[in-house]
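Note that one protein chain is taken out, while the other chains of the complex remain in position.
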Amino acid sequence: MEILTAWLQGLPGFGGMSDQGLFITGAALMATLMFTVMALCAIVFTWMERKVAGFIQSRYGPMRTGRWHGWAQAVADMLKILGKEDIIPAEADKGLFVFAPLLVLLGSLLAWAAVPWAPGFSAANLDLGLFYIFAASSMVVMGILMAGWASNNKWALYGAARGAAQMVSYEIPLALATIPVIMHVGSLNTQDIVVAQQGGILNWFVLRDPFLFIAFWMYFIASIAETNRGPFDMPETESELVAGYHTEYTGMRFAFFFLAEYANLFLVSVIAVMVFLGGWWSPIPGLDFAPALTFVIKGVLMVFLNMWVRWTLPRVRVDQLMYLCWKVMIPVTLLCIVGSGVLMITSGALG
Amino acid sequence: MEQKAIYELLAAKLGEGALAWHEDEVEPWAEIAPAAIADACAFLREDRNTDFNQLMCLSGIDWDGYDEAGKGKSVAILGYDELGKPEVSERIADGDLGVAYHLYSHAQRHKFTLRVRVPRAVAEVPSVAHVWPTAAWHEREAWDLVGIRFTGHPDLRRMLLDEAWEGHPLRKDYMMPAKWAGVPMDGRPYADNPFPTPEPPAGGDQPGATGPAEA
Amino acid sequence: MATGDKNLTGWADQDHVPGIKSELLELNMGPQHPATHGVLRLLLKTDGEIVYQVTPVIGYLHRCAEKIAEGVNYKQWVVYTDRFDYLAPVCCNHAYVTAVEKLLKPEVPERAEHLRIVTAELSRIASHLIALATFGLDMGAWTPLLYCFREREEILNLLERIAGGRMLYNYFVPGGVRYDVPDEQWIKDVLSFITMLETKKIKDYNDLLSYNKIFIERTADVGVIDAETAKAYACTGPVLRGSGVKFDCRRDDPYSVYHKFDFEIPVGMGEMGTVGDCWDRYMVRVREIEQSCRIIRQALDTLPEGPYQAIPLNKMVKVPAGAAYSRTESAKGEIGHYIISDGGQIAFRNKVRSPSFCNLQVVEKVGVGQMVSDLVALVGSLDIVLGEIDR
Partner (left out) sequence: MSRDAKTPPAGYDVQREHMLDFKVDQQLEQVVETDAKNFILTTVDEVFNWAKLSSIWPVTFGLACCAIEMMATSATRYDIDRFGAGAFRATPRQADLMIVSGTVTGKMAQRLKLIYDQMPEPKWVIAMGSCAIGGGPYFKYGYHVVKGVDQIVPVDVYVPGCPPRPEVLIEGLMRLQDKIRGRKGRFVTPKWVTDYAKKIPYRK
């Protein structure tokens, strides 16, 4: 944000602008940029999902649309969805029905503001950055609940109830898993967290101490559950609940859910990269040529890992999901916090 | 156990209920009076020597038009003609209805066949669903398709067809409907075929010539 | 039904919280639902995730095959048996021709019997592969589905080479089979495919699905059908054997030339949970694939020379008057045909006892008290085919 305003100030037309005007222009630019990136990554990841699934299942996936390996498949999907009829069921709660997909999209989009793409480059450099991300992304739950309720469909209601229970529960281990890192850094600022991991792969938090390593995997599992993807795709569970909370959604409104799913997927992946995997730093110290690119590549690799898991494992049952969260993951993450703290004290990191 | 011995055991238990034992057939079978069938099944199920714990099959049969002498005179069933219209006949069936029970014992490894025959007008047979739970669905199916009413059945509804369906299709005089609940069941005659044979393309190598004309 | 009602008492009108009246949620699962394997419809009454009553509604694929049997002749009706259990069509053919042969009493050549067994067992493997695949899909695992379909394609290729069709073959005729083995290479290909399946592919499935922790959690101790229930509801096939009952028509009521071959009958042993749970039923199918491979190998090794048809193909079959019930072991269980002939070319009555029809009935009893997800597992593990339930 600061970089952007400084750059704007350098432009010929913007020199005489007031600080406030500069801020608003910069913010608008940034928001557009973020939205474009998000839409782009949703499109890329839909295509990637189908290709990865194809690769795992020993087939090709999209091959025809746009000639080279069906690269335009997701573009065609999105364009087609734009042209679909928009149906609101007669018995649905129209206001909520219309508002729910927007809320879901908003929730994941808001959280993007604090993602540190490169040194000094994030939409909003907040002191409570990580806290803000978790807070903003938890709005998705409400959207899903609203969607399920407003559809006036029993399957959708089931999906929404399951989704709400799951996402509310898994936010706890998700946030708890990052606390050891915050203790190490001593700040919630996302830029600070990345800066603290400078100096090669061994300085990344995932390899700093064994408790952080466990915490990373806890975060990874919780993040899969938080994005409602297999093997924790309880709200959608195709073989049980037809399509879950978005059973009744068509056309553009469904596309919002679709977009939000992949935006969320990338979001949790880049948070993992930011918190545990060294952000924009390259694994070998001193080779940091393109910080933003490194960051995105790491994020895409995490997304690939997510997809790998999704296309390999069967789905867990809803009560097992809750058991896993409350009786396994939360105690383990708490243990990680304590253990990591003890290690910090004994190694004298606290001075 | 020998099948004959099983029948004798059964006959001793039922008395009048056991009507006859047909031995010189491909598959020997016992004819039981309709009223006694539930008792017969319960006996065969419970008795230590017979121990028929599995009902393999329960078939409802419409015996109308069956030539006992085996002269090879199948009854022509009614269907849809080449134009897809239902065929109509004035014939009124009058033969008996029947039920065949095929039993098997896992422990004794023997089989047994029972048959009952009821007049068409009072097609009622006691249910054996309380003897073998699996009979419940078989009986529902026999009621649905052949129209034999099983008295004492816990839930005798139609099984395969809709509750509002008229008639019992496996009866020999069943006439197939042309329309049911708004759904057309008859075929389309050739004359009404909405897809005329396509004209040969005019230009020969026009790209859209052989494709559909919706463009 | 009866069990459902018993459980319902005290629930429908109960006030959990004073002042707030709770009632059971009626849920309609199917006929278009991803987990019902076709067009089965389950009427559920649930309390949250717990199922209190389940009523299967069938008949959405009622294709009137028994009526058609009274209108077409004996050879023509083989076509319709293919379409009962369209996953293992050859097994259904087998059941039908054995019933006809019981009345007709032709001298079926030894070679035909061997070819019948080879194709029927190949068909059984194909069916079991689909069963594993769709059960995995019900559990949310997509990838095993495609792996199983990949191997199934090989079987379809082999069967296509001998029978001419890709999926539905119309291969058996009363008195023999329609075609002979195309060439020696076919036998070699079958053997090499079976070796590949035994040595590599089954291990793959086990690694990917059977011994997957999540899969075991989902299926062990779920949908337990005990031996008594299974017998009372006349369950057959892998469902009965999954409950620990060692019964197989191929061994205990032999037909064709199965008595010549040496094979084992896998039963559920409750390795991961209780005897008769979904995992047992699943695993019985995996092990039956291995046993089918054994049978095929023996049948091909001892394939006798000679004719493969007792009755010429173009000759009309006239069956002597009488009635016969014949049962064989299909992939889904025991399939029985009750044929009543009046001495003509067309059957007087042809009743089909299909295994899925009886197996599905047990859902009414066992499905009660399960979670919705477990009900999906239960129905999936029964491996029903609607074509043969509704006929």
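Lettered A, B and C in written order, each chain numbered from 1.
Keep this in mind: a residue touches a chain if its C-beta (ideal position, glycine included) is under 8 Å from a C-beta of that chain, and two chains touch if they have at least 3 such contacts.
Everything numeric here is computed off the predicted structure, so don't read it as measured data.
Chemist: Report, in label order, the displayed chains that the undisplayed chain touches.
Modeler: Contacts of the omitted chain with visible chains: A, B, C.
Chemist: Among C:59, C:140 or C:380, exactly one should touch the missing chain; which is it?
Modeler: Answer from the full complex: C:59 touches the omitted chain.
Chemist: By the contact definition given up top, give the residues of subunit B that touch the hidden chain.
Modeler: Against the missing chain, subunit B presents residues 77, 79-80, 84, 160-162, 169, 174, 176-177, 180-188, 194, 207-208, 210-212, 214-215.
Chemist: Just checking the interface: what residues of subunit C touch the absent partner chain?
Modeler: Listed in rising order, the touching residues are 31-34, 38-39, 59-64, 67-68, 70-72, 79-80, 83, 86-87, 130, 145-147, 149-150, 152-153, 166-168, 386-387, 390.
Chemist: Considering the whole complex rather than only what is displayed, give the residues of subunit A touching the chain that is not shown.
Modeler: Against the missing chain, subunit A presents residues 50, 54, 57-65, 70, 72-73, 75-80, 83-87, 238, 242-243, 246-251, 254.
Here is the rule we use: only the chains that are shown with their structure count from here on.
Chemist: If we define chain centres by averaging CA atoms, which chain lands farthest from subunit B? Would you check?
Modeler: A
Chemist: Per-chain C-alpha centres versus the global one: which chain is nearest?
Modeler: Central chain: C.
Chemist: Let me have the rounded angstrom distance from the C-alpha centre of subunit B over to the C-alpha centre of subunit C, please.
Modeler: Roughly 22 Å separates the two chain centres.
Chemist: For subunit C, what residues touch not just one other chain but two or more?
Modeler: Not one residue of subunit C touches more than one other chain, so the list is empty.
Chemist: Pull out every residue in subunit B that's touching 2 or more other chains.
Modeler: none
Chemist: Sort out for me which residues of subunit C touch subunit A in the complex.
Modeler: Per the stated touch rule, the residues are 25, 27, 33-35, 49, 136-143, 146-147, 150, 208-209, 212, 214-215, 217-218, 371-374, 376.
Chemist: For a test of understanding, state which residues of subunit C touch subunit B in their complex under the given definition.
Modeler: Those residues of subunit C that touch subunit B are 1-2, 58-59, 62, 64, 66-67, 70-71, 102-103, 231-234, 245, 247, 252-253, 318, 320-325, 327, 334, 336, 338, 340, 342-346, 348-349, 351, 353, 357-358, 361, 365, 390-391.
Chemist: In their complex, what parts of subunit A are in touch with subunit C?
Modeler: 53, 56-59, 154, 158, 230-231, 233, 237-240, 242, 311-320
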